[in-house]
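Just one protein chain is left out here, and the rest sit where they should.
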Amino acid sequence: MSLNTADVKRIAHLARIEISESEAESTLHKLSGILGLIEQMQAVDTTGITPMSHSQDVTQRLRDDVVTKTNQREEFQKIAPAVENGLYLVPKVIE
Amino acid sequence: MEQRLALHFTWPDPEGMRVMINSSLKQLGAMLAGKQISSVELTQEFLKRIELQNPDINAYITVDAEKSLAQAAAADHLIAGGKAGALTGIPVAQKDIFVAKGWRTTCGSRMLENFIGPYDADIIERFDAAGAVNLGKTNMDEFAMGSSNETSWFGAVKNPWDRTRVPGGSSGGSAAAVAARLCAAATGTDTGGSIRQPASLCGLSGLKPTYGLVSRYGMIAFASSLDQAGPMAKSCEDMALMMNVMTGFDERDSTSLQREREDYTRDLQQFEDREKPLAGLRVGLPKEYFAEGLDASVAKVVQQAIDEYRKLGAEIVDISLPNTQLSIPVYYVLAPAEASSNLSRYDGVRYGHRAAQYDDLMDMYCKTRAEGFGAEVKRRILIGTYVLSAGYYDAYYLKAQQIRRLIAEDFAKAFRQCDIILGPTAPSTAFRAGEKADDPVAMYLQDIYTIAVNLAGLPGMSIPAGFAEVDGKQLPVGLQVIGNYFDEARMLNAGHAYQQVTDWHQLMPECI
Partner (left out) sequence: MDWEVVIGLETHAQLQTRSKIFSGASTTYGAEPNTQACEVSIALPGVLPVLNKEAVNCAIRFGLAVDAEIAPVSVFARKNYFYPDLPKGYQISQYELPVVGKGALTIQVGDTEKTIRITRAHLEEDAGKSVHGAAEGMSGIDLNRAGTPLLEIVTEPDMRSAAEAVAYARKLHELVQWIGICDGNMQEGSFRCDVNVSVRPKGSEKLGTRREIKNLNSFKFMQQAIEYETRWQIETLEDGGKIEQATVLFNPDTGETRAMRSKEEANDYRYFPDPDLLPLAISEADKAAVKATMPELPQAMQERFVSEYMLSAYDASTLTSSRAIAAYFEATVAAFGGEAKLAANWVMGSVAAKLNEEDKDISASPVPAVQLAGLLKRIADNTISNKIAREVFDAMWAGEGEADAIIESRGLKQVTDSGAIEAIIDEVLAANAAMVEEYRAGKEKAFNALVGQCMKASRGKANPAQVNELLKKKLS
């Protein structure tokens, strides 16, 4: 599974990272090296092996349905890039 | 007890200071309790050292003397009132991955350059509750992605043993701070070796606990299923004291394990004076950890440490971890996949960096993230995005999770033959700054011996085992100790026994 610059640009867009033509070139080179490393996995026969998502065989603990949080808008919005009337501002969202 | 511990030193005599900075946490606690020194004085001394040393070593990103001294004063109050715990009044450095209320918390990234923590991580709460002093936020590879601390937006960290060399990463700032005695102890986090490898390269002790023992709440996520915080300190005894503070159930973290609290110091004393304290301990040596790729000079030091364990009574058995090689590819699928998703929240909307100029929403996202993240972080996001994208999931992510199980099973088998596993922490000593910066694959191989431990969720630690001579310099070498799930106490006990008969952990770099 080899990569080309168009792939790099597509992935970068999916990840919302601006990437110039020349950056795409150099990134391609490095990503290909890493993918080469990853490719070693394909030699292993993993038929029938249950994937492992967690190291401990435990199940989800459930929280009681209780409201524990209070309004901290002022505190949280002190570190926001742009706010008005309690709303976070972003360039116009088009549906 | 106190009598024996109270070291002979006079304040503010410089030689006395030298004794103080190299004291164990237990000794510091005794000095504080015995009023030989106050927490404020201790904190001031470390702050002074940071002021002098940090401009060159760059171990700290943020220091806030006012905050630290306020905590120290509060600690002195507790001590005076007889309400001191083991870490009360002791200055501890926090890796800048832990969100701390009122403290700038950057995670080594431009993205969070001006992020002031609006809440406290579980770890921060625990140290606060213990009365410890937060001495500052230590430098790290950006979002904990790196093995050299060169990817930090706040500049590279220097290895106190040789300032032309890297301290390792990603907890390189914490490692350098402990090694240069710019704190009494520090915290780190370890996703693929980020506590152990810098501990090895900087000549200190570092422990990554069993996954789930330390809460991840407020620890900025890199790869959630692998990330685990742990202590970085001078000795096993110090780490045991740190573990007593750091571990424990946290209902805010679904992966936090509900277990009875453990006192990691409970058995240490039994390992101090006995003739063969490690009698009955079966030590496994995985042949894959001593194969090609390991520097001969490192192998020699590790072998000597193993001999020392043998002399202490341990029985040595040969074992095999056949899937070791695969841990790197598996890790470089799973960790970037999780990271690509974990780092999606940095979009310039609610906090963090936002590009100054943009055309529209899409442009704001793309520019914000292009500017806010460094090259290595972007690379990993791209790899992660790619392996999860439509059509590749089964070949990469699913496959990696399957092999992850094989790797965990290797350990399960091994632990039927032995109680702990010994081997090198890293394949080499500290390398030169810039040496691998442009070769991600070479950099990734730094973690060949540490990654599998994270994949399996096991505890692993690195303790100083001696020095290897490289280009006329003596550079520290770490011995890696891997234990079975929840076997931290056993690992620390054995390490403590080893540290009774060796003094590698007490040696300090010159010119600090």
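Just a few scattered comments:
Residue numbering begins at 1 within each chain, and the chains themselves are lettered A and B in the order written.
Everything that follows uses one rule, which is that contacts are C-beta pairs under 8 Å (C-beta built on N, C-alpha and C of every residue); 3 or more make two chains touch, one makes a residue touch a chain.
These numbers come from a predicted model, not from an experiment.
Check B:E41, B:D253 or B:D487 against the missing chain and you find that the one touching it is B:D253.
Residues of chain B in contact with the chain left out of this view: 98-99, 105, 107, 112, 115, 118-119, 121, 216-221, 223-225, 251-255, 337-338, 340-341, 343-345, 347, 349-351, 361, 365, 385, 388-390, 393, 397. Along chain A, the points of touch with the absent chain fall at residues 13-14, 16, 53-54, 58-69, 71-73, 76-77, 82, 84-95.
Here is the rule we go by: only the chains that are shown with their structure count from here on.
Rounded to whole angstrom units, the spacing between the C-alpha centres of chain A and chain B is 24. Per the touch definition, chain A reaches chain B in the complex via residues 1, 3, 7-8, 11-19, 27, 30-31, 33-42, 44, 46, 49-56, 58, 60-61, 63, 72, 75-76, 78-82, 88, 90-94. Remark: chain B residues 114-116, 118, 211-212, 225, 251, 254-255, 257-258, 325-326, 328-330, 332-333, 340, 347-352, 354, 358-367, 369-370, 373, 378-379, 381-383, 385-387, 389, 392, 395-396, 398-406, 408, 439-441, 444, 455-458, 485 touch chain A in the complex.
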